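First up is the structure itself, then whatever we jot down about it.
The complex appears here minus one protein chain, its other protein chains still in place.
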Amino acid sequence: MAMAKTLLQKINKLYAVNAKKKKYSFSLPLEDRIKVDKKEFDIKLKEDDKLGTYILWKNRKYPVEVVFKRQNKYEILLNGVSYTFTIETPTSMKRLRFISRKKGSSDKEVIKAPMPGKIIDVLVQEDAEIRKGEPILILEAMKMQNEIQSTVAGKITAVHVKANDSVMKDEILIEIKKK
Amino acid sequence: MDTNGRYFKAFEKRVEALKGQFNSDRAKRQHAKGKLTAWERIELLFDADTFEEVDAFVTPEAQQFSFGTVEKSYGDGVIVGHGKVDNRLVFCYAQDFTIMGGSLGVVHARKIAKIQEMALKMGAPIIGLIDSGGARIQEGIASLAGYATIFHNNIHASGIIPQISVIMGPAAGGAVYSPALTDFVFMTNHTSYMFVTGPNVVREVLNEDVTSDELGGAEVHARKSGVAQMIFEDEENTILGLKKFLSYIPSNNVDNPPYVESNVATPDINERLRDIVPDDPNKPYDVKDVIELLVDKNSFYEISEQFAPNIVVGFARLKGKTIGIVANQPKVLAGTLDINSAVKGARFIRFCDAFNIPILTLEDVPGFLPGLDQEHFGIIRHGAKLLYAYNEATVAKITVILRKSYGGAYIVMNSKNLGGDFNFAWPTAEIAVMGPDGAVAVLYRKELEKSEDPDAMKKELVRTYREEVANPFVADEKGYIDEVIDPAITRMKIVSAFEALQNKWVKAPARKHGNIPL
Partner (left out) sequence: MKIKRLLIANRGEIAVRIIKSAKALGIETVVIKTSAEPSAIYVREADIVHDDTDDVSEIPVFLDIERLIEIALEHEVDAVHPGYGFLAENAYFAQKCMDNRLMFIGPSPDAIYKLGNKTIARQIALRNKVPMATGSRGTIRSTDEAIKVAERIGYPVIVKAASGGGGRGMRIAWNEEELPQMLRLAQNEAEKAFNDPNVFIEKYIANPKHIEFQILGDTKGDVIHLGERECSIQRKHQKLLEEAPSSALSPELREEMGEVAVRLAKAVRYHSAGTVEFLLDSNGEYYFMEMNTRIQVEHPVTELITGVDLIEKQIRIAAGEPLGLTQDDIKLNGWAIECRINAEDVQAGFAPSPGMIEKLSFPDMDFVRVDSGIEEGSAIASNFDSMIAKLIVSGENRDEAIANCRKALDKVWVKGIKTTIPFFKLLMKHPVFVGGDFTTGFIENDLEQYHEAKAEEEQVAAWFATKLFVEEKTADSDATVDFEQGKKMDPWLLNKRLNQF
């Protein structure tokens, strides 16, 4: 697939953008060095039987692995902490800005299932006013009942689940209009 | 010819004028919407310097009404042509939203129809990059006639050459039916949408306020309607995804799919396969873990990932050769078959069958999803599609029963007597008319009612049922499956089975066409 190569050849930069839209830029071809506070450090990806894949950086070893990957989205577990990035080209970076501008003013908050499980109880109804942190439903996963709380204050506009429903991870449970 | 002469000058002037048409102003307008221009898309798709444009200089039909104006432009808002993708001939049309909103005029439609006909003659895939406001109102009914021709060509070529639609902007009204008629629909999230009636009409008629994205955005079509099979976050990834997709499919219905050697070896025997299916029959697992270990490394390309996720379908490679995979997903709804999953599976199987792609079925299905909704919306009718598609398919078909295989769902999922060429089962398989709990409840209802310790009795009966009825060894001995195999050697088994089936041929009965329960 010769064209994919030319995509990378044509551009001289890639961006890793995290969930909070912070971006890290890397020049192509990608070097085994990164710049921190204007100083450059060597970074090496290594692997051995005892440790598995790890990164050697500033004389320390960091366990690293991919938790999830989909298209250009990567969830990386480095030193036990998970980081999610999308890798963007200069063109898709522009597009990202355009889309976030377009969506910027949205006052809709969607509560998604943090894990697969079964809905035990829905504690709110449509049109109810709720505070931030108020429990909105109980989700049972791995025999534990987890209270799902509202992340914002506002008014419930839609309830998509009812008791005894099974839900998948990231399934939309409830929509809230932010105050 | 004198390059300073009159003839050459006139020629050069036109070329310059055409170039000028795609000036940076138009590109900027498109980029400001987060989209690429039609030419940028074409450049991304085709191998460098291989795209040849056809009918670049045609101009729109002379205007017949005084209602509105038609912009004079070369090409009439669509670029059509052919080129090489991975060194294979592919035809393409790309609508240019910067010219009259990519609206479909008579000439515009004629160009698309022309390239469709060429693709069919040449037996090569055709790709539509769609970014159009719809029919050109100024040209009246003539533009609707244009759509009809395009639809006709779609249907005419169906099952002969692969047709793929990539939605990269709006596709509204009648325009949505060309993508709907093609084999696969790709969409780009946030900047593309498809609907028959737009948000304005919905607002006027139903007084419901919806955005284009909510009504027919990529997410909606990927998750809810199932109209779009593949969605991507941006246009570059959409086109890269499309190119990867093309590497799995042949050029036409006589051809075989391409061969792609994997650069990483996949072990033929893998003991990790033994650990994926839990011994507890009620525990879910991810069937994609099984798929990943069976096929060439990183070769699984999932289709309709978000729609009806209780069935997993997609392309993959076995020793470099494309196969289609249909697998129940125990992780979602316990892997039961419902209306959406039956339709999703059936359509995929029919594509594979039309284009000589052998099918591997991985089965773990407790049955059809019970419920009022399912029955009332016609699970009977829709479930029959899957059954029909499986049986009608004449390509090589192999089934591996991983765990549950009960009742009607057992028959449907490419059972031996429905035409499975090779049917294997893992030792964890449970093959029977119904699950142990159901069977015990039906056959021993009265005894259980009378029993002093019904729980213990039920437990004992379930145990007996598993030992005597619901296990793969019984089916094996009676010939309803070909062999019970060690999960670790599954890849080896299916590779050799597909090899043996390489020259499989079944003569289709002489008929106009079968009557699949649509």
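First chain written, first letter: the chains are A and B, and each begins at residue 1.
Just so we're on the same page, contacts are C-beta pairs under 8 Å (C-beta built on N, C-alpha and C of every residue); 3 or more make two chains touch, one makes a residue touch a chain.
Remember, predicted model here, so these are calculated numbers, not experimental data.
Remark: the absent chain touches shown chains A, B in the intact complex. Touching the chain that is not shown, out of A:N12, A:N79 or A:S100: A:N79 (per the contact rule at the top). The missing chain, though absent from the display, is touched by one residue of B:S251, B:S341 or B:T428; that residue is B:S251.
Mapped onto chain A, the interface with the missing chain covers residues 1-8, 14, 16, 18, 24, 26, 28-30, 34, 36, 43, 45, 50-53, 55, 57, 62-67, 69, 72, 74, 76-83, 85, 87, 114-115, 120-121, 123, 138, 141-147. Taking the whole complex into account, chain B touches the unshown chain at residues 86-88, 240, 244, 247, 250-251, 253-263, 275, 279, 283, 298, 320, 356, 459, 462-463, 466, 502-503, 505, 507-508.
One rule holds for everything that comes next: only the chains that are shown with their structure count from here on.
With centres defined as mean CA coordinates, chain B is found 27 Å away from chain A.
Per the touch definition, chain A reaches chain B in the complex via residues 1-4, 6-7, 71-73, 86, 88-89, 91-92, 94-96, 98-99, 102-103, 116, 166, 168. By the touch criterion given at the top, residues 31-36, 44-48, 85-87, 190-191, 232-237, 240-241, 243-244, 247, 309, 331-333 of chain B touch chain A in their complex.
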